[in-house]
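Missing here: one protein chain of the complex. Every other protein chain is in place.
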Amino acid sequence: MQRIGVFVCWCGSNIAATVDVVQVAQALAKEPGVVFATDYQYMCSQAGQDLIGAAIKEHGLTGVVICSCSPRMHETTFRKTCQKAGLNPYMVEIANIREHCSWIHKDKPTATEKAVILGRAAIAKVHLNAPLTAGTSPVTKRALVIGGGIAGIQTALDIADAGFPVDIVEKKPTIGGKMTQIDKTFPTLDCAACILTPKMVDVSQNEKIDIISYAQVEKVQGFVGNFSVTIRKKARYVDESKCTGCGLCTEKCPQKKVPNEFNLGLDTRRAIYIPFAQAVPKVATIDPDYCSMLKSGKCGVCAKVCAAGAIDYKQQDELITREYGAIVVATGFEPIGMDKFDEFAYAQSPDVVTSLELERLMNAAGPTGGTLLRPSDGTHPHTLVFVQCVGSRCDGGEKGKPYCSKICCMYTAKHAMLIRDKYPDTEVYVFYIDVRTPGKNFDEFYRRAVEEYGVHYIKGMVGKVTPQDGKLKVQASDLLGGRQLHIDADMVVLAAAIEPDKSARPLATMLTASMDTNDFFTEAHPKLRPVESPTAGIFLSGACQGPKDIPETVAQAGAAASKVIGLLSKDALTCNPCTAQPDELKCNGCSSCENVCPYGAISYIDKPFRGPNRTTLIRRVAQVNPAVCQGCGACTVACPSGAMDLQGFSNKQIMAEVDAICR
Amino acid sequence: MSQWTDTIRQISGVDPRKCMKCGKCTATCPAYDHMEYHPHQFVDMVTTGRVEELMASKGIYTCLTCFACVERCPRSVEPAAIIEAVRLAVIRQQGGNHMTPDQIPGLLDEELPQQAITSALRKYSKGG
Amino acid sequence: MKKWELSRLQELFEAIAAQEPLYIPTDVSGQPTFALWQPGMALTRELNTVRSAKDLFFPQVEELVKFKVEGKKIQVLDPQVQIRDQVVFGVRACDARSFDILDSVFLAEPADTYYRDRRAHTTVMTLACTHPEESCFCTSLGIDPQAPGGDVSCWIEGEALYLNANTPKGQALLSRLPLDEGEKPEADRSVFDRLPLKDLDLTRFGEKKLLDWFHSPKWGELSQSCLGCGTCTFVCPTCQCYDIRDFDTGHGVQRFRCWDSCMYSDFTMMAHGTNRPTQLERFRQRFMHKLVYYPADHGGQVGCVGCGRCLRKCPISMNIVKVARALGEEEV
Amino acid sequence: MQMNQEFKPTIVAFCCNWCSYAGADLSGTNRLQYPANVKIIRIPCSCRLNPMFILRAFQRGADGVILCGCHPGDCHYTTGNYYARRRMTLLFSLLDYMGIERQRTRVEWVSAAEGAKFAATMNDFVDTITKLGPNRRLEDLRCKSE
Partner (left out) sequence: MQERVIEKAAQLLESGACARVLGWKTGEFFYDVTPAVFTSAQQVRQEMVFSPFCGANLSKYLIAESRKEGKVGVFLKPCDSFSFVQLQKEHRILRENVYAVGVQCQGMSDIEALKALGLRGITAVQAEEDRLTVSTLYGEKTVALEEALSLRCRSCKSRALHDCDELIGDQGRDLDTDRFGEVARLEAMSPEERFAFWRSQLSKCIRCNACRNVCPACSCEKCVFDDPNSGVQNKAAADPFEEDLFHIIRAFHVAGRCTDCGECTRVCPQHIPLHLLNRKLIKDMNALYGPYQAGSDFDSKPPMLTFTQEDPEASIITEGRGIQ
């Protein structure tokens, strides 16, 4: 019989206001095996934890039940408390009487009664708990960063700085990501390329960093410290080791009509191309969708002009499998499509552009060489209308994204300011719902746009844009002025909402990392563990976790790197001891469990057993690798004889909980 | 808070508190110039409980019910549905039957489809 | 001797049931079993029930004691209900003989009070056999299926039921019933002489050669195909082993006993394991008990009544007759 | 009818640790009410739910049992809920085949972000079971409290 201590937490008034904590402690004190029961204002506080520790020692407790907030909150805290007091940490069970009781019920007697039942279930479980000891598994001291944008670059550099090898997998031919397409950055207005390209060079020159560009993750196996990742390196039909990046092929290629994705289709490139001058690796890539040689076997101009002999039309996709200890997701974002927003005439007029397209139109390396010209006729625009929150803050579903995209207010202020600065003869209108500027020097920046540069900020929204006679008729509301505005604009710029990159969802499935409904990766804890995924060994960097601007992305990238460094600097990891355990005496060796194990943690051995009458029987029995087993329990149900059980969530424990609840 | 606020919510089936005051409804409204109150104001007045004021305004009848605001509203607030609910509230407020069956024979005429009068009776009588 | 018109059998049942609960062998969901008589319930046309009549005195599951647990308090409750007088009709001679064997076990000191109470309060009305099955071999065990015994013996001859009280309890029952007087005509017994197993001799496995029987090499062969199920045990009228188990009800513990089978691998499981590790030992135990140990302890009385249920029900058609024959082959 | 109004069903909700338990936490954090009849048992994954546990709950006096797990494709362990889905589908079919009320058992996928869905699901389930009345077909009379 266990000697169980019950500790009922008030959580201030969070629990105590709706649950009679004293009564709960008194009721649970009567349960068989309970030798001590008390209540306290904040069990998770130092004083509360001391109380638990003292009780363990004083009453010789062998099991502890804490009636408090969700185990997802403080299970670890209380396990540590008990461990300090000399009790095995797995002899602790939490009854969740806050999230699952006090916060959802209003009637005190009802909530109190339920709290008692939840406590009883936890007591019933603790009776069957067994001390568990965590095993260890080795750590592969190499990290994988998925995504080569500023987030991935910063994370990789920081990890490499600490001395650990890092691979960056980038799906595009070059690293750099969205930041390479941005002209200037807020609120300092320094040139994005000037701060990014040196970092890209650092990456390419760092011996610890291996860039696997034009590649995608294909398969992920294993677990924290021991991932095995298969990467598909797509054929670029150019031998990376030979190509010098001279660019001659990209000038001679006869196929000139390929939309240039780097400039968002605002101009064209060749079928063989280097995305931009500072690309890393600076290697040409043949676009198989447009190359006539690859499509019809006719042409071969690039091969003829290439002095290095780097062109290889026969190149195949290459599968690379490598071992990693940690994986960082840095898949970033992309602007949402504008096809659902007919009212802004994006599809009808080339002069309606997204903000990212405007970046290209203002960039010296862009299609217009940095002069702001209307895409329709190449003339200088005089009236520009910026529309904020296009597809952000919507009701969800068809309308758009329910969240605020966070960066639009600031880059719109930047655009407005830059245009007014460079072309003082233009009128710039910004239609906003709210201007959100929480950040260092952000509001000052916005005020400067209004006060120094005379940007017209109008509280209201554009309802309709109609192309007419070379102009864009903008109908909008001016809520503070109490009027409907009609503006004849030359260009309309849409602050399109941003969403996670499309590759994130399948990647999350491969990584078994969870995502929210918007496809942003979920963090292990929204406040306390913001750069870790709930899946151990998977870390989050940049906008894949939520909308972020560059400084935030870089900060988070560094934070993710430090977490990775922390992991890789360990020689071995403590495993989750709540793993499956076969009872060899009951095991049939039928392989049912092996069939359903998602981790390949189960193998079989032929083992001698003592049979009846001094005989020896050789039987095939299952073995679980505790370092690989993640404790899902799929095998326990697949096993017909019940030989497979899950430590910490055993059949008997769960049934005891059921009994306690139903009695 | 007006006694009507809940009625409007009930009839329209929309929650005006979802409004984030972007003004896109007003920006999109083709009848803007003829209105005393504008779509975003309908919503705001219901939210803040100024329903009687709205009900007293002839402006509510200038809404064409074109549903442009409903279509464009990023928050699914549906100002047109709200204003229609306000109009119905006005009818309810008038109490009793605005139209009774015995009035129907007098209203019949060659040009008007009989169906229209029956519909009007349904709409403008409490018992219906 | 008393007499009752067969066509009015239901009325007789009604008259008995008006006084005491009456059990008769009837078909429930297609299978013959003893059930509490209710108006309209007819006798089964089968010779015998699947489970034997021992179920009435020694039910498959019986509650023994209850512990009520409240917090840390435990209260012991005796659930033994006062057994009411009852009547069972239609027990065949073989099952009636099985009561003697069960009595010698359960009524020996210390008496099993649960069994004793049920026995004491039950009036057994037997029913003579006229149409035996090929699997019947009670005659070879000295049982006369035409003289079935019990408190009241009954015969169905022609269109009448004849009843004869054998004990005061039986007399008391018959005296309470509006029966006619009548004499039973002599029955045709020729079918019993045609029984294929009539010459089976189960009485020769005496105590003297106990160890020889025990070590017979035949057991291995015989038990080889035994599935280790409990069918033979559970249909057997003389098997009397039980297990006592606790059931946690959530507010206490219900201690009950239930039939057990020596064919089961966990039969008489002890802390050190089981003393009959393979099916050979278990199989041997069952038949040694019926044929050797029991007679040794009970003046030669064999622990089998020849009802033939195991012959009909064993999934692999292994049974006491085949065992006896196999062992007999190597007899001295 | 009157009996039914007083009937307070016992509902056991098995929630996977990663999505649904967190979803239940979220509905608590957001103060979304659902009846106290629902008691949650935390299991690591929906695939941990042995049909035996469901039968056990009914034996011990539950009137309804619901399994909540991550949405298909979102399982923390990649594939657990797919197995759970097959197992529960077959179990429910078998129970239905044996005449056990179909509404007494349910599977619902609730993500960690769906606190509102969790509360709504529980409200609906309690409502269904309350209307259905006490579990009589899979009860064990020994477990009824006197």
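For clarity, chains are labelled A, B, C and D in written order, and residue numbers in each chain start from 1.
FYI, a contact is a pair of C-beta atoms (placed from the backbone, for glycine too) under 8 Å apart; a residue touches a chain by one contact, two chains touch by 3 or more.
Predicted, not measured: the structure shown is a model, and the values here were computed from it.
Taking every chain of the complex into account, the omitted one touches A, C, D.
In the complete complex, the residue from C:143, C:235, C:262 or C:304 that touches the missing chain is C:235. Subunit A residues in contact with the hidden partner, per the touch definition given at the top, are 585-592, 595-596, 604, 617-620, 638, 640-643, 651-652, 655. Subunit D residues in contact with the hidden partner, per the touch definition given at the top, are 51-52, 55-56, 58-59, 72-73, 79, 82-83, 85-103, 105-107, 137-142. Panel shows subunit C; residues 28-31, 33, 47, 50-51, 60-61, 131-134, 191, 194-197, 221, 224-225, 227-231, 233-235, 243, 245, 247, 254, 256, 258-261, 264-266, 311, 313, 315-319, 321-322 of it touch the chain omitted from the view.
Following the convention adopted for this analysis, only the chains that are shown with their structure count from here on.
Shared contact partners of subunit B and subunit D, listed by label, are A.
Subunit A and subunit D have Cα centroids lying 31 Å from one another. In subunit D, the residues that reach two or more other chains under the touch definition are 60-61, 143, 145.
For subunit B, residues touching at least two other chains: there are none. Contact between chains, as defined at the top, is found for A-B, A-C, A-D, C-D. Only residues 30-32, 612-613, 659, 662-663 of subunit A touch subunit C when the two sit together in their complex. Considering their complex, residues 18, 20-29, 32-33, 38, 40, 68, 72-76 of subunit B touch subunit A. Against subunit D, in their complex, subunit C makes its touches with residues 247, 249-251, 254.
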